[in-house]
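Yeah, one chain of the complex is gone here, protein chain that is, but the others are all in their spots.
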Amino acid sequence: MPATWFHKPVQTLMNRAERLRNNLMALPPGLYLLLFFAVPSLMMLFASFRYPGEYGGLAPWYYMEDGQFSLDFTLENWLRLFESGIYLGLLFKSLGYALLTTLICTLMAYPLALMIARSQKRFRDLLLLLVILPFWSNFLVRIYAWMIIFSPQGALTIGLNHVTTALGLEPISLMFSSTAVVTCLVYVHLPFMILPLYANLEKHDSRLLDAAQDLGANRFQCFWLITWPQSLPGIYAGAILVFIPSLGIFAIPDLLGGTNGIMIGNVIKQQFVESRDWPFGSVLSLVLTGITLLLVLLAAKLGKTGGANNGK
Amino acid sequence: MANNRPSKALFSAGFLVYLFLYIPLAVVVIFSFNDSKLNAEWVGFTWKWYEKLIHNEDILRAAGNSLIIAVISAVIATVLGTLAGLAMHRGRQKWLPALVLGPIAMPDILIGVSLLLMFILLNVSLGAVSIILAHVSFCIGFVALAVQSRLAGMDQSLIEAARDLGASPWQSFRLISLPLLTPGIIAGAMMAFTLSIDDFVITFFTAGVGSSTLPLEIYSMVKIAVTPEVNAVSTLLMLVTLTLITLLSKISPTVLRQ
């Protein structure tokens, strides 16, 4: 029997009372998120067209003149984004960091995910737990760990500088560099790539590889023609999970990046906390939101076609 | 079946990635016992950073705040998230998934600044309450997902069987769906608790000046200087999460019953 029939008619079973109950269930979380997610986002959209207040915050969105009521909105904040190359440059730099992070994560996650997926069943849970465990330690602790490793007094920097002086080069500093930022971005987001990739690889039918080998493919061809194409949906999922949070991050550049390593997130934080220019901060946030939405939609699309290719 | 086993090269590559994951944390732990103010060279073993920590009132207060905030946020988020998961499973409200999953998809900073904006404009004073309100809004989605995936894995005919054998809709929910969902709900609650107690970014924007949580405290300590005291807090935090996970894996088999 078509399996869908068995599940669908639950809806036909739902009489009016059940439909009402279902609506009542959706109401509390729906209202809550409307108030604490949708409304703030909309307020931010409004704020991006308002003037900044004299002492931070926002100026009123209307003014009264001779008893005349007038709206006071502006496009200035948006224009500022395009007029000054600094912010666009920073945005592209952040996109570059996030992209680099995603690429490195993919390269590092793939062998590990593949190894776990091909381990004996009884070890897989343990191996997977070992991936998740560091992820459960506090976010700041994980950044802090790299502050120790990259510190100028740290063994890594000193050791590297022995090499550089031996080669007659300038001593290098790892702390407050883009290397430090990207390394830590990779460290923090690596599990987000490993987990979806593993979930995908684990489902692969090993008999396909046997069949490919039987039909004359070598190990590399087996991987490139069989495993890799099938794993793409997993990579897309992981890439989204790595790219989006990397793009918006501010704590890592804040603590490890110094002045060179700052990203768009730092500027947003700056606009809201230090310079208190909320309208411009809102503009930057909305740009980030737009990029995120675009990527999520793209992922949804890729996920669909990728899923179809996967055949399962 | 050679294809089904990792090759040596794959195994070593995987091992290196594990090293990459664990060395930094090991460094933090080791230096927390180091008798030197600098996290640079091993000098000798000491407990003194832990002793200092126990007497650091700011940290203790912040840890207490974090715990209270996380418990309250987790409870509220679990209730709302379970409802959302149930409603999403039925799929009648097309708008619900966007609202529930939005906060998960967005970078933290966007949630943080937009809530900050709203709280200030609406004159909500920043503090424990605003932190909880913010934490709940991004935890709901995780609970909902845990519940929903549990529901998706549930054989629909179980509910039909219950109805068929004489259970009312409410009875079939209480006697069949709810017990089968419990592991998902517990997992969701644990997740919400951990996310809340761990959260730095959103808390950073919604905390205001008066209240502090452990991550905020760690941030301000780290911002000023790298001191072994931070290593000690971090080590303790890791220990706590480790215990929590072990506990959960001990509990869950009996909870699962499946």
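Per-chain residue numbering starts at 1, and chain names A and B are given in the order in which the chains are listed.
Note that in this section a residue touches a chain if its C-beta (ideal position, glycine included) is under 8 Å from a C-beta of that chain, and two chains touch if they have at least 3 such contacts.
In the analysis below, contacts and distances are computed from a predicted model.
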Legend entry - Chain left out of the displayed complex - its UniProt protein name, from "L,D-transpeptidase", "Spermidine/putrescine import ATP-binding protein PotA", "Secreted protein" or "Type 4a pilus biogenesis protein PilO": "Spermidine/putrescine import ATP-binding protein PotA"
Inset, instruction - Would you mind spotting which of B:Leu180, B:Ile197 or B:Val233 touches the chain that isn't drawn? - result: B:Leu180
Legend entry - Per the touch definition above, residue among B:Ala98, B:Leu122 or B:Ala161 touching the missing chain: B:Ala161
Legend entry - Missing-partner contacts on subunit B, residue numbers: 155, 157-158, 160-169, 171, 175-176, 179-180, 257-258
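Definition applied: only the chains that are shown with their structure count from here on.
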Legend entry - Distance between the centres, which are taken as Cα means, of subunit B and subunit A, whole angstrom: 17
Inset, instruction - Could you please specify the touching residues of subunit B with respect to subunit A in the complex? - result: 1, 3-7, 10-11, 13-14, 17-18, 20-25, 27-28, 31, 38-41, 79-81, 83-84, 86-87, 90, 92-93, 95-96, 99-100, 102-103, 105-111, 113-118, 120-121, 133-134, 136-137, 140, 144, 156-157, 159-160, 169, 194, 198, 200-201, 205, 214-215, 218-219, 222-223, 226, 230-231, 234, 237-238, 241-242, 245
Legend entry - subunit A - residues contacting subunit B, complex: 6-7, 10-11, 14, 17-19, 21-23, 25-26, 28-30, 32-34, 36-41, 43-44, 47, 57-58, 108-109, 111-112, 114-116, 118-119, 129-131, 133-134, 136-149, 151, 153-155, 187, 190, 206, 209-210, 213, 219, 222, 244-245, 247-251, 255, 265, 268-269, 272-273, 278, 281-282, 285, 288-289, 292, 296
